[in-house]
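In this view, the complex is presented without one of its protein chains, the others remaining in place.
== chain A ==
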Amino acid sequence: MPAPTQLFFPLVRNCELSRIYGTACYCHHKHLCCSSPYLSQSHLRYTNHPAYATFSRPKESWWQYTQGRRYASTPQKFYLTPPQVNSILKANEYSFKVPEFDGKNVSSILGFDSNQLPANAPIEDRRSAATCLQTRGMLLGVFDGHAGCACSQAVSERLFYYIAVSLLPHETLLEIENAVESGRALLPILQWHKHPNDYFSKEASKLYFNSLRTYWQELIDLNTGESADIDVKEALINAFKRLDNDISLEAQVGDPNSFLNYLVLRVAFSGATACVAHVDGVDLHVANTGDSRAMLGVQEEDGSWSAVTLSNDHNAQNEREVERLKLEHPKNEAKSVVKQDRLLGLLMPFRAFGDVKFKWSIDLQKRVIESGPDQLNDNEYTKFIPPNYHTPPYLTAEPEVTYHRLRPQDKFLVLATDGLWETMHRHDVVKIVGEYLTGMHHQQPIAVGGYKVTLGQMHGLLTERRAKMSSVFEDQNAATHLIRHAVGNNEFGAVDHERLSKMLSLPEELARMYRDDITIIVVQFNSHVVGAYQNQE
(Lines give C-alpha, C1' and ligand atoms only; values in the text may rest on other atoms or scores of the structure.)
Protein backbone atom coordinates (compact mmCIF):
# COMPACT_ATOMS: atom_id res chain seq x y z
CA MET A 1 0.00 0.00 0.00
CA PRO A 2 1.46 3.31 -0.97
CA ALA A 3 1.96 5.89 1.66
CA PRO A 4 -0.48 8.63 0.91
CA THR A 5 1.13 10.96 3.38
CA GLN A 6 4.13 11.22 1.26
CA LEU A 7 2.13 11.42 -1.81
CA PHE A 8 -0.09 14.15 -0.70
CA PHE A 9 1.79 16.27 1.68
CA PRO A 10 3.71 17.95 -1.02
CA LEU A 11 0.46 19.74 -1.41
CA VAL A 12 2.13 22.53 0.47
CA ARG A 13 3.07 23.41 -3.04
CA ASN A 14 -0.56 23.83 -3.35
CA CYS A 15 -0.68 26.66 -5.74
CA GLU A 16 1.59 25.03 -8.20
CA LEU A 17 -0.10 21.73 -7.99
CA SER A 18 -3.54 23.12 -8.19
CA ARG A 19 -2.46 24.97 -11.25
CA ILE A 20 -1.27 21.79 -12.80
CA TYR A 21 -4.24 20.06 -11.51
CA GLY A 22 -6.45 22.81 -12.67
CA THR A 23 -5.23 22.37 -16.18
CA ALA A 24 -5.14 18.65 -15.78
CA CYS A 25 -8.67 18.38 -14.61
CA TYR A 26 -10.04 21.73 -15.32
CA CYS A 27 -13.15 21.50 -13.29
CA HIS A 28 -11.79 20.26 -10.04
CA HIS A 29 -12.30 21.75 -6.61
CA LYS A 30 -10.33 24.57 -5.31
CA HIS A 31 -11.96 24.66 -1.96
CA LEU A 32 -10.61 23.82 1.47
CA CYS A 33 -7.44 25.62 0.73
CA CYS A 34 -5.42 23.83 3.36
CA SER A 35 -6.47 20.44 2.15
CA SER A 36 -6.11 18.49 -0.99
CA PRO A 37 -8.79 19.37 -3.45
CA TYR A 38 -9.82 15.87 -4.23
CA LEU A 39 -9.92 14.75 -0.65
CA SER A 40 -12.85 16.84 0.21
CA GLN A 41 -15.29 15.22 -2.09
CA SER A 42 -18.16 13.46 -0.59
CA HIS A 43 -17.65 10.38 -2.66
CA LEU A 44 -13.97 9.86 -2.19
CA ARG A 45 -12.07 9.61 0.99
CA TYR A 46 -8.67 8.50 2.04
CA THR A 47 -8.83 7.05 5.44
CA ASN A 48 -5.21 6.44 6.16
CA HIS A 49 -4.50 9.80 7.53
CA PRO A 50 -6.52 10.75 10.54
CA ALA A 51 -6.17 14.44 9.90
CA TYR A 52 -7.66 13.99 6.51
CA ALA A 53 -10.32 11.77 7.82
CA THR A 54 -11.86 14.56 9.85
CA PHE A 55 -11.30 17.09 7.21
CA SER A 56 -12.75 15.08 4.50
CA ARG A 57 -16.01 14.29 6.13
CA PRO A 58 -18.05 17.14 4.93
CA LYS A 59 -21.34 15.50 5.72
CA GLU A 60 -20.58 14.96 9.33
CA SER A 61 -19.19 18.37 9.77
CA TRP A 62 -22.12 19.79 7.93
CA TRP A 63 -24.46 18.28 10.41
CA GLN A 64 -22.37 19.44 13.31
CA TYR A 65 -22.36 22.91 11.98
CA THR A 66 -25.96 23.20 11.19
CA GLN A 67 -27.27 21.47 14.22
CA GLY A 68 -25.05 23.40 16.52
CA ARG A 69 -26.04 26.53 14.61
CA ARG A 70 -22.33 27.21 14.40
CA TYR A 71 -22.68 28.60 10.97
CA ALA A 72 -24.06 31.73 12.51
CA SER A 73 -20.68 32.54 13.94
CA THR A 74 -18.80 32.24 10.68
CA PRO A 75 -17.53 35.64 9.74
CA GLN A 76 -20.20 36.32 7.14
CA LYS A 77 -21.11 39.92 7.35
CA PHE A 78 -23.05 40.53 4.19
CA TYR A 79 -26.61 39.46 3.69
CA LEU A 80 -28.35 38.83 0.46
CA THR A 81 -31.59 40.62 -0.23
CA PRO A 82 -34.55 38.46 -1.28
CA PRO A 83 -34.13 39.43 -4.95
CA GLN A 84 -30.47 38.46 -4.78
CA VAL A 85 -31.39 35.16 -3.19
CA ASN A 86 -33.93 34.60 -5.92
CA SER A 87 -31.50 35.38 -8.68
CA ILE A 88 -29.08 32.81 -7.28
CA LEU A 89 -31.76 30.19 -6.82
CA LYS A 90 -33.28 30.79 -10.21
CA ALA A 91 -30.08 31.02 -12.23
CA ASN A 92 -30.31 27.44 -13.39
CA GLU A 93 -34.01 26.82 -13.33
CA TYR A 94 -35.69 25.35 -16.36
CA SER A 95 -39.27 24.45 -17.07
CA PHE A 96 -40.73 22.48 -19.89
CA LYS A 97 -44.40 22.14 -20.68
CA VAL A 98 -45.41 19.35 -22.98
CA PRO A 99 -46.99 21.15 -25.92
CA GLU A 100 -50.69 20.67 -26.43
CA PHE A 101 -52.39 19.61 -29.60
CA ASP A 102 -55.90 20.86 -30.23
CA GLY A 103 -55.94 22.26 -26.73
CA LYS A 104 -55.32 18.83 -25.33
CA ASN A 105 -52.27 17.35 -23.82
CA VAL A 106 -52.33 13.70 -24.72
CA SER A 107 -49.05 12.93 -23.02
CA SER A 108 -49.04 11.41 -19.57
CA ILE A 109 -46.51 14.11 -18.66
CA LEU A 110 -47.67 17.68 -18.18
CA GLY A 111 -44.15 18.96 -18.05
CA PHE A 112 -41.20 19.18 -15.77
CA ASP A 113 -39.28 21.68 -13.72
CA SER A 114 -35.60 21.32 -13.08
CA ASN A 115 -32.93 23.26 -11.31
CA GLN A 116 -29.52 22.88 -9.75
CA LEU A 117 -27.65 24.69 -7.06
CA PRO A 118 -23.87 24.35 -7.08
CA ALA A 119 -21.79 23.74 -4.00
CA ASN A 120 -18.69 22.68 -5.87
CA ALA A 121 -17.20 25.22 -8.21
CA PRO A 122 -17.85 24.37 -10.89
CA ILE A 123 -20.80 22.18 -10.20
CA GLU A 124 -20.27 18.45 -10.71
CA ASP A 125 -23.95 17.54 -11.04
CA ARG A 126 -25.54 17.30 -14.45
CA ARG A 127 -29.10 16.88 -15.65
CA SER A 128 -30.68 15.85 -18.91
CA ALA A 129 -34.14 15.68 -20.36
CA ALA A 130 -35.21 14.65 -23.80
CA THR A 131 -38.16 13.32 -25.73
CA CYS A 132 -37.61 10.19 -27.77
CA LEU A 133 -38.59 10.97 -31.34
CA GLN A 134 -38.40 7.55 -32.95
CA THR A 135 -40.07 5.76 -30.08
CA ARG A 136 -42.57 7.11 -27.63
CA GLY A 137 -41.60 8.34 -24.22
CA MET A 138 -39.54 10.87 -22.44
CA LEU A 139 -36.19 10.50 -20.71
CA LEU A 140 -35.14 12.44 -17.67
CA GLY A 141 -32.01 12.01 -15.63
CA VAL A 142 -29.79 13.45 -12.95
CA PHE A 143 -26.07 12.70 -12.79
CA ASP A 144 -23.86 13.28 -9.80
CA GLY A 145 -20.21 13.51 -10.67
CA HIS A 146 -17.26 12.96 -8.40
CA ALA A 147 -13.57 13.62 -8.83
CA GLY A 148 -14.53 16.28 -11.31
CA CYS A 149 -17.36 16.80 -13.70
CA ALA A 150 -15.90 15.19 -16.81
CA CYS A 151 -17.67 11.89 -16.36
CA SER A 152 -21.05 13.31 -15.37
CA GLN A 153 -20.85 15.68 -18.32
CA ALA A 154 -20.11 12.85 -20.72
CA VAL A 155 -22.85 10.64 -19.29
CA SER A 156 -25.37 13.46 -19.43
CA GLU A 157 -24.60 13.96 -23.10
CA ARG A 158 -24.39 10.37 -24.18
CA LEU A 159 -26.52 8.12 -22.04
CA PHE A 160 -29.87 9.07 -23.54
CA TYR A 161 -28.59 8.32 -27.05
CA TYR A 162 -27.55 4.88 -25.90
CA ILE A 163 -30.96 4.33 -24.31
CA ALA A 164 -32.79 5.63 -27.35
CA VAL A 165 -30.77 3.44 -29.66
CA SER A 166 -31.38 0.43 -27.42
CA LEU A 167 -35.09 1.09 -27.69
CA LEU A 168 -35.15 1.47 -31.46
CA PRO A 169 -36.61 -1.30 -33.55
CA HIS A 170 -34.39 -3.07 -36.03
CA GLU A 171 -35.82 -1.31 -39.09
CA THR A 172 -35.19 2.14 -37.68
CA LEU A 173 -31.64 1.21 -36.80
CA LEU A 174 -31.11 0.01 -40.35
CA GLU A 175 -32.59 3.17 -41.72
CA ILE A 176 -30.29 5.29 -39.62
CA GLU A 177 -27.25 3.24 -40.52
CA ASN A 178 -28.09 3.47 -44.20
CA ALA A 179 -28.51 7.19 -43.90
CA VAL A 180 -25.11 7.55 -42.29
CA GLU A 181 -23.60 5.27 -44.87
CA SER A 182 -24.95 7.22 -47.79
CA GLY A 183 -24.50 10.60 -46.18
CA ARG A 184 -28.18 11.36 -46.10
CA ALA A 185 -29.88 13.37 -43.43
CA LEU A 186 -30.28 11.47 -40.21
CA LEU A 187 -33.52 10.78 -38.50
CA PRO A 188 -33.53 12.82 -35.32
CA ILE A 189 -33.56 10.55 -32.31
CA LEU A 190 -33.89 12.90 -29.37
CA GLN A 191 -35.49 16.23 -28.75
CA TRP A 192 -33.44 17.77 -25.94
CA HIS A 193 -34.93 20.09 -23.34
CA LYS A 194 -31.93 22.00 -22.12
CA HIS A 195 -31.18 24.98 -19.96
CA PRO A 196 -28.81 27.38 -21.72
CA ASN A 197 -26.17 26.50 -19.13
CA ASP A 198 -26.37 22.80 -20.01
CA TYR A 199 -23.72 22.44 -22.69
CA PHE A 200 -22.55 19.67 -24.98
CA SER A 201 -18.88 19.34 -25.75
CA LYS A 202 -18.44 19.97 -29.46
CA GLU A 203 -14.94 18.55 -29.67
CA ALA A 204 -15.89 15.07 -28.61
CA SER A 205 -19.10 14.74 -30.53
CA LYS A 206 -17.46 12.97 -33.45
CA LEU A 207 -15.79 10.50 -31.14
CA TYR A 208 -18.98 9.95 -29.22
CA PHE A 209 -20.92 9.50 -32.41
CA ASN A 210 -18.54 6.86 -33.67
CA SER A 211 -18.84 4.88 -30.46
CA LEU A 212 -22.60 5.13 -30.65
CA ARG A 213 -22.57 4.04 -34.25
CA THR A 214 -20.50 1.01 -33.39
CA TYR A 215 -23.10 0.21 -30.78
CA TRP A 216 -26.03 0.29 -33.16
CA GLN A 217 -24.08 -1.58 -35.81
CA GLU A 218 -23.58 -4.31 -33.26
CA LEU A 219 -27.27 -4.16 -32.41
CA ILE A 220 -28.10 -4.57 -36.10
CA ASP A 221 -25.69 -7.49 -36.42
CA LEU A 222 -27.02 -9.11 -33.29
CA ASN A 223 -30.57 -8.92 -34.53
CA THR A 224 -31.82 -12.41 -34.89
CA GLY A 225 -34.59 -11.47 -37.19
CA GLU A 226 -37.34 -11.90 -34.69
CA SER A 227 -38.86 -8.48 -34.21
CA ALA A 228 -39.71 -9.09 -30.62
CA ASP A 229 -40.98 -6.22 -28.49
CA ILE A 230 -38.10 -4.36 -27.05
CA ASP A 231 -37.99 -4.68 -23.32
CA VAL A 232 -37.43 -1.26 -21.80
CA LYS A 233 -35.78 -2.68 -18.73
CA GLU A 234 -33.28 -4.61 -20.77
CA ALA A 235 -32.66 -1.67 -23.04
CA LEU A 236 -31.87 0.54 -20.07
CA ILE A 237 -29.45 -1.97 -18.58
CA ASN A 238 -27.74 -2.52 -21.92
CA ALA A 239 -27.41 1.18 -22.56
CA PHE A 240 -25.87 1.87 -19.16
CA LYS A 241 -23.40 -0.96 -19.43
CA ARG A 242 -22.52 -0.20 -23.01
CA LEU A 243 -21.83 3.46 -22.33
CA ASP A 244 -19.61 2.64 -19.38
CA ASN A 245 -17.84 0.12 -21.51
CA ASP A 246 -17.31 2.69 -24.25
CA ILE A 247 -15.98 5.21 -21.75
CA SER A 248 -13.51 2.63 -20.55
CA LEU A 249 -12.51 1.57 -24.06
CA GLU A 250 -12.08 5.08 -25.36
CA ALA A 251 -9.68 5.75 -22.50
CA GLN A 252 -7.71 2.61 -23.20
CA VAL A 253 -7.48 3.22 -26.93
CA GLY A 254 -6.77 6.89 -26.63
CA ASP A 255 -7.14 9.45 -29.37
CA PRO A 256 -4.58 11.01 -31.69
CA ASN A 257 -5.94 14.43 -30.84
CA SER A 258 -4.20 15.29 -27.59
CA PHE A 259 -7.11 17.31 -26.27
CA LEU A 260 -9.53 14.50 -26.92
CA ASN A 261 -7.09 11.98 -25.60
CA TYR A 262 -6.89 13.86 -22.37
CA LEU A 263 -10.63 14.35 -22.27
CA VAL A 264 -11.47 10.67 -22.55
CA LEU A 265 -8.97 9.91 -19.81
CA ARG A 266 -10.49 12.51 -17.56
CA VAL A 267 -13.92 11.08 -18.21
CA ALA A 268 -12.74 7.59 -17.38
CA PHE A 269 -10.83 8.54 -14.26
CA SER A 270 -13.64 10.62 -12.82
CA GLY A 271 -16.97 9.10 -11.95
CA ALA A 272 -20.70 9.72 -12.06
CA THR A 273 -23.87 8.20 -10.73
CA ALA A 274 -27.01 8.28 -12.78
CA CYS A 275 -30.69 8.14 -12.08
CA VAL A 276 -32.80 8.04 -15.21
CA ALA A 277 -36.54 7.84 -15.68
CA HIS A 278 -38.21 6.69 -18.85
CA VAL A 279 -41.89 7.61 -19.05
CA ASP A 280 -44.06 6.22 -21.81
CA GLY A 281 -47.77 6.49 -21.17
CA VAL A 282 -48.40 4.84 -17.85
CA ASP A 283 -45.15 2.87 -17.96
CA LEU A 284 -42.52 4.39 -15.77
CA HIS A 285 -39.06 2.83 -15.64
CA VAL A 286 -36.40 4.13 -13.36
CA ALA A 287 -32.83 3.03 -13.93
CA ASN A 288 -30.49 3.90 -11.11
CA THR A 289 -26.78 3.59 -10.68
CA GLY A 290 -25.43 5.06 -7.49
CA ASP A 291 -27.00 7.13 -4.76
CA SER A 292 -29.28 9.57 -6.57
CA ARG A 293 -32.90 8.83 -6.01
CA ALA A 294 -36.28 8.79 -7.75
CA MET A 295 -39.35 9.44 -5.66
CA LEU A 296 -42.97 9.36 -6.63
CA GLY A 297 -45.39 11.83 -5.06
CA VAL A 298 -48.72 10.18 -4.42
CA GLN A 299 -51.79 12.05 -3.37
CA GLU A 300 -54.12 10.00 -1.26
CA GLU A 301 -57.85 10.39 -1.49
CA ASP A 302 -57.94 12.64 1.55
CA GLY A 303 -55.55 15.01 -0.20
CA SER A 304 -52.53 14.08 1.91
CA TRP A 305 -49.20 13.26 0.33
CA SER A 306 -47.08 10.15 0.56
CA ALA A 307 -43.82 9.15 -1.05
CA VAL A 308 -43.04 6.02 -3.02
CA THR A 309 -39.35 5.41 -3.57
CA LEU A 310 -38.66 4.03 -7.02
CA SER A 311 -34.93 3.44 -6.70
CA ASN A 312 -32.52 1.88 -4.27
CA ASP A 313 -29.43 3.73 -3.23
CA HIS A 314 -26.28 1.90 -4.09
CA ASN A 315 -24.25 2.66 -1.04
CA ALA A 316 -23.32 1.21 2.31
CA GLN A 317 -26.76 1.88 3.74
CA ASN A 318 -28.19 -0.65 1.30
CA GLU A 319 -27.55 -4.09 2.81
CA ARG A 320 -28.24 -5.88 -0.42
CA GLU A 321 -25.54 -3.88 -2.14
CA VAL A 322 -23.04 -4.68 0.58
CA GLU A 323 -24.03 -8.30 0.24
CA ARG A 324 -23.61 -8.19 -3.55
CA LEU A 325 -20.14 -6.71 -3.26
CA LYS A 326 -19.07 -9.30 -0.73
CA LEU A 327 -20.35 -12.10 -2.95
CA GLU A 328 -18.56 -10.77 -6.02
CA HIS A 329 -15.20 -10.85 -4.31
CA PRO A 330 -13.29 -13.49 -2.43
CA LYS A 331 -14.13 -14.06 1.21
CA ASN A 332 -10.84 -12.71 2.42
CA GLU A 333 -11.76 -9.34 1.01
CA ALA A 334 -15.06 -9.20 2.88
CA LYS A 335 -13.67 -6.74 5.38
CA SER A 336 -11.78 -4.49 3.01
CA VAL A 337 -14.23 -4.26 0.16
CA VAL A 338 -16.61 -2.13 2.21
CA LYS A 339 -14.78 -0.16 4.81
CA GLN A 340 -16.13 2.72 6.83
CA ASP A 341 -19.23 2.69 4.66
CA ARG A 342 -17.20 3.19 1.52
CA LEU A 343 -16.12 1.00 -1.32
CA LEU A 344 -12.57 -0.01 -0.50
CA GLY A 345 -12.78 2.69 2.15
CA LEU A 346 -12.83 5.34 -0.55
CA LEU A 347 -15.92 5.60 -2.65
CA MET A 348 -19.39 6.33 -1.34
CA PRO A 349 -21.54 5.10 -4.22
CA PHE A 350 -21.21 1.39 -4.92
CA ARG A 351 -22.12 1.70 -8.56
CA ALA A 352 -20.95 4.40 -10.95
CA PHE A 353 -19.93 5.29 -14.44
CA GLY A 354 -16.25 5.93 -15.08
CA ASP A 355 -14.03 5.50 -12.03
CA VAL A 356 -11.77 3.12 -13.91
CA LYS A 357 -9.51 3.14 -10.88
CA PHE A 358 -12.03 0.77 -9.38
CA LYS A 359 -12.56 -1.20 -12.55
CA TRP A 360 -9.27 -1.72 -14.36
CA SER A 361 -6.56 -4.04 -13.32
CA ILE A 362 -3.51 -2.41 -11.79
CA ASP A 363 -1.49 -3.21 -14.89
CA LEU A 364 -3.94 -1.58 -17.19
CA GLN A 365 -4.12 1.49 -15.00
CA LYS A 366 -0.36 1.86 -14.93
CA ARG A 367 -0.02 1.30 -18.65
CA VAL A 368 -2.65 3.85 -19.55
CA ILE A 369 -1.24 6.41 -17.18
CA GLU A 370 2.27 5.96 -18.40
CA SER A 371 1.31 6.25 -22.02
CA GLY A 372 -1.03 9.05 -21.25
CA PRO A 373 -0.30 12.75 -21.36
CA ASP A 374 2.03 14.34 -18.86
CA GLN A 375 -0.74 16.04 -16.99
CA LEU A 376 -2.16 12.67 -16.17
CA ASN A 377 1.20 11.34 -15.24
CA ASP A 378 1.82 14.15 -12.86
CA ASN A 379 -1.55 13.74 -11.25
CA GLU A 380 -1.08 12.02 -7.96
CA TYR A 381 -4.67 10.98 -7.69
CA THR A 382 -4.83 9.04 -10.91
CA LYS A 383 -1.59 7.29 -10.10
CA PHE A 384 -2.87 6.27 -6.70
CA ILE A 385 -4.12 2.71 -6.61
CA PRO A 386 -6.87 2.02 -4.09
CA PRO A 387 -5.80 -0.07 -1.11
CA ASN A 388 -6.70 -3.75 -1.00
CA TYR A 389 -7.12 -3.73 -4.75
CA HIS A 390 -6.98 -7.45 -5.49
CA THR A 391 -9.86 -8.59 -7.65
CA PRO A 392 -11.03 -5.79 -9.93
CA PRO A 393 -13.50 -4.74 -11.08
CA TYR A 394 -14.98 -3.52 -7.82
CA LEU A 395 -17.40 -1.14 -9.48
CA THR A 396 -20.09 -1.50 -12.11
CA ALA A 397 -22.36 0.86 -13.98
CA GLU A 398 -25.13 -1.68 -14.30
CA PRO A 399 -28.34 0.00 -13.17
CA GLU A 400 -31.08 -1.37 -11.06
CA VAL A 401 -34.30 -0.89 -12.98
CA THR A 402 -37.63 -0.41 -11.27
CA TYR A 403 -40.92 -0.52 -13.10
CA HIS A 404 -43.98 1.35 -11.94
CA ARG A 405 -47.34 1.55 -13.63
CA LEU A 406 -48.66 5.06 -13.18
CA ARG A 407 -51.98 5.54 -11.42
CA PRO A 408 -54.08 8.69 -11.35
CA GLN A 409 -53.01 9.37 -7.80
CA ASP A 410 -49.34 9.49 -8.85
CA LYS A 411 -48.96 13.22 -9.32
CA PHE A 412 -45.28 13.79 -9.80
CA LEU A 413 -41.83 12.27 -9.82
CA VAL A 414 -38.81 13.81 -8.16
CA LEU A 415 -35.39 12.87 -9.47
CA ALA A 416 -32.63 14.34 -7.37
CA THR A 417 -29.02 13.84 -6.51
CA ASP A 418 -28.02 12.98 -2.95
CA GLY A 419 -27.46 16.68 -2.24
CA LEU A 420 -31.20 16.96 -1.75
CA TRP A 421 -31.87 13.69 -0.01
CA GLU A 422 -29.26 14.20 2.65
CA THR A 423 -30.80 17.49 3.74
CA MET A 424 -34.44 16.54 3.48
CA HIS A 425 -36.55 13.60 4.35
CA ARG A 426 -38.47 12.14 1.45
CA HIS A 427 -41.79 12.83 3.13
CA ASP A 428 -40.95 16.50 3.41
CA VAL A 429 -39.86 16.57 -0.21
CA VAL A 430 -43.12 15.07 -1.41
CA LYS A 431 -45.17 17.30 0.84
CA ILE A 432 -43.44 20.49 -0.25
CA VAL A 433 -43.68 19.68 -3.94
CA GLY A 434 -47.22 18.41 -3.61
CA GLU A 435 -48.42 21.50 -1.85
CA TYR A 436 -46.56 23.65 -4.30
CA LEU A 437 -48.05 21.99 -7.35
CA THR A 438 -51.58 21.96 -6.08
CA GLY A 439 -51.25 25.52 -4.90
CA MET A 440 -53.26 27.14 -2.24
CA HIS A 441 -56.53 25.34 -2.90
CA HIS A 442 -55.50 22.39 -0.91
CA GLN A 443 -54.38 24.25 2.11
CA GLN A 444 -57.05 23.54 4.64
CA PRO A 445 -59.13 26.65 5.15
CA ILE A 446 -59.47 27.96 8.63
CA ALA A 447 -62.90 28.00 10.20
CA VAL A 448 -63.68 29.55 13.53
CA GLY A 449 -66.64 27.24 14.04
CA GLY A 450 -67.51 27.49 17.70
CA TYR A 451 -64.04 27.94 19.12
CA LYS A 452 -63.08 30.95 21.15
CA VAL A 453 -60.61 32.78 19.00
CA THR A 454 -59.55 36.37 19.49
CA LEU A 455 -58.68 38.71 16.67
CA GLY A 456 -55.06 38.74 17.81
CA GLN A 457 -54.76 34.97 17.75
CA MET A 458 -56.36 34.76 14.35
CA HIS A 459 -54.06 37.45 13.07
CA GLY A 460 -51.00 35.58 14.27
CA LEU A 461 -52.20 32.39 12.68
CA LEU A 462 -52.94 34.03 9.37
CA THR A 463 -49.62 35.85 9.19
CA GLU A 464 -47.88 32.56 9.70
CA ARG A 465 -49.87 30.90 6.95
CA ARG A 466 -49.22 33.75 4.61
CA ALA A 467 -45.50 33.59 5.20
CA LYS A 468 -45.67 29.95 4.20
CA MET A 469 -47.65 30.77 1.12
CA SER A 470 -45.51 33.65 0.03
CA SER A 471 -42.54 31.38 -0.39
CA VAL A 472 -44.65 29.28 -2.75
CA PHE A 473 -45.56 32.24 -4.85
CA GLU A 474 -41.99 33.37 -5.15
CA ASP A 475 -41.15 30.36 -7.26
CA GLN A 476 -42.51 29.47 -10.65
CA ASN A 477 -40.52 26.29 -10.63
CA ALA A 478 -41.13 23.34 -8.33
CA ALA A 479 -37.45 22.40 -8.30
CA THR A 480 -36.47 25.92 -7.28
CA HIS A 481 -39.06 25.80 -4.57
CA LEU A 482 -37.65 22.55 -3.29
CA ILE A 483 -34.11 23.89 -3.29
CA ARG A 484 -35.29 26.94 -1.40
CA HIS A 485 -36.64 24.65 1.28
CA ALA A 486 -33.68 22.30 1.24
CA VAL A 487 -31.25 25.13 1.83
CA GLY A 488 -33.31 27.56 3.81
CA ASN A 489 -35.50 25.46 6.05
CA ASN A 490 -35.30 26.18 9.74
CA GLU A 491 -36.16 23.83 12.57
CA PHE A 492 -39.85 24.29 11.95
CA GLY A 493 -39.80 23.41 8.28
CA ALA A 494 -40.34 26.97 7.16
CA VAL A 495 -38.03 28.89 4.88
CA ASP A 496 -35.92 31.24 6.93
CA HIS A 497 -34.63 34.01 4.77
CA GLU A 498 -31.67 34.79 6.99
CA ARG A 499 -30.54 31.23 6.84
CA LEU A 500 -31.09 31.04 3.12
CA SER A 501 -29.09 34.19 2.65
CA LYS A 502 -26.21 32.87 4.73
CA MET A 503 -26.13 29.53 3.01
CA LEU A 504 -26.08 31.10 -0.44
CA SER A 505 -23.47 33.69 0.38
CA LEU A 506 -20.91 31.17 1.58
CA PRO A 507 -17.66 31.59 -0.27
CA GLU A 508 -16.96 28.93 -2.88
CA GLU A 509 -14.38 27.21 -0.76
CA LEU A 510 -16.71 26.87 2.21
CA ALA A 511 -19.93 26.01 0.46
CA ARG A 512 -19.02 22.38 0.00
CA MET A 513 -18.71 21.94 3.77
CA TYR A 514 -22.32 22.87 4.33
CA ARG A 515 -24.01 21.30 1.38
CA ASP A 516 -23.51 19.20 -1.71
CA ASP A 517 -24.45 20.06 -5.26
CA ILE A 518 -28.21 19.74 -5.57
CA THR A 519 -29.90 18.82 -8.82
CA ILE A 520 -33.62 18.26 -9.01
CA ILE A 521 -36.07 17.37 -11.73
CA VAL A 522 -39.76 17.39 -10.86
CA VAL A 523 -41.92 15.69 -13.47
CA GLN A 524 -45.62 16.40 -13.30
CA PHE A 525 -47.97 13.70 -14.52
CA ASN A 526 -51.22 14.26 -16.32
CA SER A 527 -53.76 12.53 -14.12
CA HIS A 528 -56.46 12.75 -16.76
CA VAL A 529 -54.45 10.92 -19.35
CA VAL A 530 -53.21 8.42 -16.81
CA GLY A 531 -56.77 7.86 -15.69
CA ALA A 532 -57.89 7.43 -19.29
CA TYR A 533 -55.22 4.78 -19.85
CA GLN A 534 -56.49 2.99 -16.81
CA ASN A 535 -60.07 3.12 -17.98
CA GLN A 536 -59.17 1.70 -21.36
CA GLU A 537 -58.41 -1.57 -19.75
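In the analysis below, a contact is a pair of C-beta atoms (placed from the backbone, for glycine too) under 8 Å apart; a residue touches a chain by one contact, two chains touch by 3 or more; residues count from 1.
We adopt the following convention: contacts and distances are computed from a predicted model.
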Listed names "Pyruvate dehydrogenase phosphatase regulatory subunit, mitochondrial", "Protein transport protein SEC23", "Synovial sarcoma, X breakpoint 2 interacting protein a" or "Dolichol-phosphate mannosyltransferase subunit 3", matching UniProt entry of the absent chain: "Pyruvate dehydrogenase phosphatase regulatory subunit, mitochondrial"
Touch criterion as defined above, residue of A:V106, A:V253, A:I446 or A:A494 at the omitted chain: A:I446
Of A:R184, A:K335, A:H427 or A:H459, the residue in touch with the unshown chain: A:H459
Missing-partner contacts on chain A, residue numbers: 440, 443, 445-448, 452-456, 458-459, 462-463, 465-466, 469
